[in-house]
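What you see is the complex with one protein chain gone and the rest in place.
This part shows subunit A:
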């Protein structure tokens, strides 16, 4: 379908952000080179342009950072909660002040549309720090008994899909409860974490309380396995989550894991179709589907399948794919060539296994990593595209006849992170929500996040919760 409207380009200005040619590790309040001098390049996935060269932390740097965090822990944990709170409030405010700069930076480094970084990521980042700031002097009243104590040094490893938001989910509760932090951002998106280091300096945060170590998986493994780390927080793939769970066995390290998902979005025959279509699109095409809680399996009641799919395809044909900095862009770039290769190979397998592929007709830019919105019909529960997390803009459509069948199919997964329910019938929402084995259930909405609302999975989607009062537990000795 030809697009209904032609849009003139409406790019957000890059001039609001000043990216230096090179960045160091942030250890004990200073930017420093890696001990072995290693660096890596971070590129813009939309253009493949090199954005900066970044120091790559090795085991020696991990040790230095953990020592700095350990040293800072004594004073930081002894501060009155009200003082720690004020540092976090400062950080929240500086993020708000610099939010446009950070949104553009995040879009450049990650490839996601500016519409999302500006309207979703950054507001949530600031809100998260603001929320946990308020907890810092109220921990006695959080339901974990009087005077709950911090754990010590938190080793945190975050993914590339929401770089700064995942940093906020990790650092805000850790600092509020009196822990100090060594955080490793993902190798493809280190820049916003390094800008955050600068925000810590602006806020006057004591040295060593936050340390940022860019690097690859080996850096993360060295951090998680460091004997002087008391707490491990990881968001990423289930395979790495399992490796971490093994590596901390027999230690006293407290662990929270936020892993993969294969969320079922269930649409009943009485659902308002237009709203459901918007929810489905948001569920799987938000952030190019690179979302652990994406609604990547559409379960549609058989009697409305044709009508819904027609409507959905019509809507998908209007999505605009292209320059992530353009304010009209709906679908940005895939984060890396590796991720693009993974999506492509799973989609190929979907076709090979006999599912029927439909892909929106849209022009793919000549440079960068792109994947057009795609959906599969004739999908069975045994297909890999119905079981494995694709982490891309690919929707697998399955049908059902009865609510029981919908629940059984939704729960037929190793994962249990998110689910969606679309129906006008209140009792059905509550009955189905009750039976779904998933940590977050969105009814007549999807992909909603809030700092007050705990988030996390059942089964192999990991354990522990981030957000809300629940999010404090993973950072307290309780």
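In this section, a residue touches a chain if its C-beta (ideal position, glycine included) is under 8 Å from a C-beta of that chain, and two chains touch if they have at least 3 such contacts; residues count from 1.
To be clear about the criterion, contacts and distances are computed from a predicted model.
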item: From "sn-glycerol-3-phosphate transport system permease protein UgpA", "ABC transporter substrate-binding protein", "SusC/RagA family TonB-linked outer membrane protein" or "Acyl-CoA reductase-like NAD-dependent aldehyde dehydrogenase", the hidden chain's UniProt protein name; value: "Acyl-CoA reductase-like NAD-dependent aldehyde dehydrogenase"
item: Contact with the hidden chain (one of A:257, A:298, A:379 or A:398); value: A:257
item: Candidate in contact with the missing chain, chosen from A:245, A:319, A:346 or A:372; value: A:245
item: Interface with the undisplayed chain - residues on subunit A; value: 127, 143, 145, 238, 241-243, 245-246, 249-250, 252, 257, 259, 414, 429, 433, 436, 438-445, 448, 450, 452-456, 458-460, 462-463, 465, 468-470, 478
